[in-house]
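A single protein chain has been omitted from the complex, and every remaining protein chain is retained in its original position.
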Amino acid sequence: MTAMNVSDIIEIVIGVLMTLFAVVTLFSRKIFTAVIGLSIISLVAVVAFIMMQAPDVAITEAVIGSGLVTALFVFTLHAGKEEGEKK
Amino acid sequence: MKKFISLLLIACLGAFIFISLYFPGGGTLAFPYYGDVDLNGRVSQAYIDKSVNGPNDVVVYGESTDEESGSANMVTSIVVDYRSFDTLGEVTVLLVSTLGVGILLGGKRKRLEYKHAPNFILKHGARLTFGLLVVFGVYMFAHGHLTPGGGFPGGSIIAAAILLLYLADDEFRVKLAGIKIAEGTAGSLYVIIGLAGLATGGYFLYNFLPNGTVGKLFSAGIIPIVYALIGLKVGSEISGAIDGFATEEVAE
Amino acid sequence: MIQYFSIVLLLIGIYGLLTQKHTIRLVAALNIFEIGLNVFIISVGYVRGGIAPILTSQANTSALLYVDPLPQALVLTSIVIGVGITALALALARRMYKTYGTYNLDEMEGK
Partner (left out) sequence: MNPILLIAVPLLAALFAVAFKKIGRVLLGMAAVFNFAAALMITIWYVEPQVIVIGGFRPPFGVSLVLDGYSLTGVLLLNAIFALIMLMSFRHTSKLAAVLSITLAALNGMVLTGDLFNLFVFMEIGAIAAYIITTANRDLRHTFNYLIVGSLGSGLFLFGVILLYTLFGTLNMGDMQSKMAASPAPMQQALILPLVLLFAGLAVETKLIPFGGWVRGVLKDANPLTGSLIVSAYAFAALLVFGRIFGEMFVLSGALLTAFTIVAAATLVLAEASAFSRRTLRETLLYSSIAQSGLVVLLFLNHMALPAVLVLISNVVSKLILFTVSGQLAEACGTDETDRLQGAFFRYPLLGVGFTIAALSLIGIPLFFGFSAKLNALSALFGQGNWILPAVILLMGVVEGVYYIRILSALWHAGQEGETSAKDKLAQFPPVRQAVTGIVGLVIALLIVSAGIVTLSSFGTSGANDFITLIRQSLGGM
């Protein structure tokens, strides 16, 4: 374990987090949890992009992936909920 | 049963990918391991040296002038100069998918109702933040050739500002006709700039303006113009899509 | 190291696409797949010890060791394509919900 340095550890933490939340997204009972899980994966991916020296991609992923896409998911769920209540 | 088969399939696929990537079976071709990449074997080294159209000296920030691509951010010079055609395609992808959203979620619509009406402070605070966010978005694409960022995140930040207004105010809606005109105009100007390059330089999307000094705000030829157009287009397109999602059809 | 995890993420995404029946969750699985793919693409361009491919007043010559900028440009494209597809898929899911009253593809079958 001599070759292990800080960035390796961060990479492993990032990887485990992404895998964990991917599983949460697919198997959570509530659909809303899945959407939040997806958003977190995207945020963790932003850290991964910064680790790999890709600031352009990190900014884009942060704004689009974890911001706007999540908003679209939430709006879709919200609309479904409202229509469900009307019925 | 189906889950088990899928799991088996994924395991096979995973094993296949891992073995092919990390256990090369001889031959002269092999995938480089993570981090052990030599850029000299790739086209990218020429993008970094700006030496695509012939050998070039070392590029120095703030000093080198009239390079073949004048952007200090190499990703930007790839996105808007070397592989600008891909970017035109990418903008088209967004255009066609928002057109699809418009077709699917179109017609006469009204806002989704909130359970709790947003209060005064929220509404007006959001307006203030809106201004700041728009300025930040514009900064992002105006400096796309110098700092990380560019047209796509810049436009998305503007769209996020509009999303903020949608979230804070349950009566707010953008004017869809205006959005369509902005998006069509920005997009067609991009294509027209490309055609202007064809007319003046003989190549579609040719960078026909002087490239200036690397690192200056007014440099890099058409890159800032194209990025501004992309920012405007992306911003208006995603706002249009947000409007589709934040509204519901009015029952006739 | 992060490359292994990106492939795992990609595989989880494909598994989700194969097994899920809930339309929203399918779109989420598609997003997981795309994020995994994007991280993989960036990792392919990573050079150990390389710096971000931007000339600044600190890193001011192109003679330094930079990471590969081309995969980053490709991923920018890929992210934008991803958001386009996600928006379209969610719009479809919403229209289907309106017609069938459910997000579950199996439940739609009977109606």
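Each chain gets a letter, A, B and C, in the order it is written, and its residues are counted from 1.
The working rule: contacts are C-beta pairs under 8 Å (C-beta built on N, C-alpha and C of every residue); 3 or more make two chains touch, one makes a residue touch a chain.
Quick caveat, the model's predicted, so the values are computed rather than measured.
Q: For the chain that's been dropped from view, list the shown partners it touches.
A: Spelled out, the missing chain touches these shown chains: B, C.
Q: Going by the contact rule already stated, which one of C:1, C:51 or C:96 would touch the omitted chain in the full complex?
A: Within the whole complex, the residue contacting the unshown chain is C:96.
Q: With respect to the chain omitted from the figure, which of B:67, B:90 or B:243 is a touching residue?
A: B:90
Q: Spell out the interface residues on chain B facing the chain that's missing from view.
A: Interface residues of chain B facing the absent chain: 16-17, 20-21, 24-32, 37, 41-44, 46-47, 52-53, 68, 81-86, 88-90, 92-93, 95-97, 99-100, 103-104, 180-181, 183-185, 187-188, 191-192, 194-195, 197-198, 201-207.
Q: By the contact criterion defined above, which parts of chain C meet the unshown chain? Give residue numbers in ascending order.
A: Here the touching residues of chain C are 10, 14, 17, 23, 26, 30, 33-34, 37, 40-41, 44, 70-71, 74, 77-78, 81, 84-85, 88-89, 92-93, 95-96, 99, 105, 108.
Methods note: only the chains that are shown with their structure count from here on.
Q: Quick check: more C-beta contact pairs at A-B or at A-C?
A: A-C
Q: Roughly how far is chain A from chain C, going centre to centre by Cα mean, in whole Å?
A: Here the centre of chain C sits 10 Å away from the centre of chain A.
Q: In chain A, which residues are in touch with two or more of the other chains?
A: 55-56, 60, 64, 68, 72, 76, 79, 83 - these are the residues of chain A that touch more than one other chain.
Q: Could you pull out the residues of chain B that touch at least 2 other chains?
A: 73, 75, 148, 150, 152, 238, 241, 245
Q: Which chain A residues qualify as touching chain B in the complex?
A: Residues of chain A touching chain B: 55-56, 58-60, 62-64, 67-68, 71-72, 75-76, 78-79, 82-83.
Q: Quick one: in the complex, what on chain C touches chain A?
A: Against chain A, chain C makes touches at 1-2, 4-6, 8-9, 12-13, 15-16, 20, 22, 24-25, 27-29, 31-32, 35, 38-39, 42-43, 45-46, 50-54, 67, 72, 75-76, 79-80, 82-83, 86-87, 90, 93-94, 97-98, 101, 103.
Q: Mind listing the chain A positions that touch chain C in their complex?
A: Residues of chain A touching chain C: 8, 11-12, 14-16, 18-19, 22-23, 25-26, 31, 34-35, 37-38, 41-42, 45, 48-49, 51-57, 60-61, 64-65, 68-69, 72-73, 76-77, 79-80, 83-84, 87.
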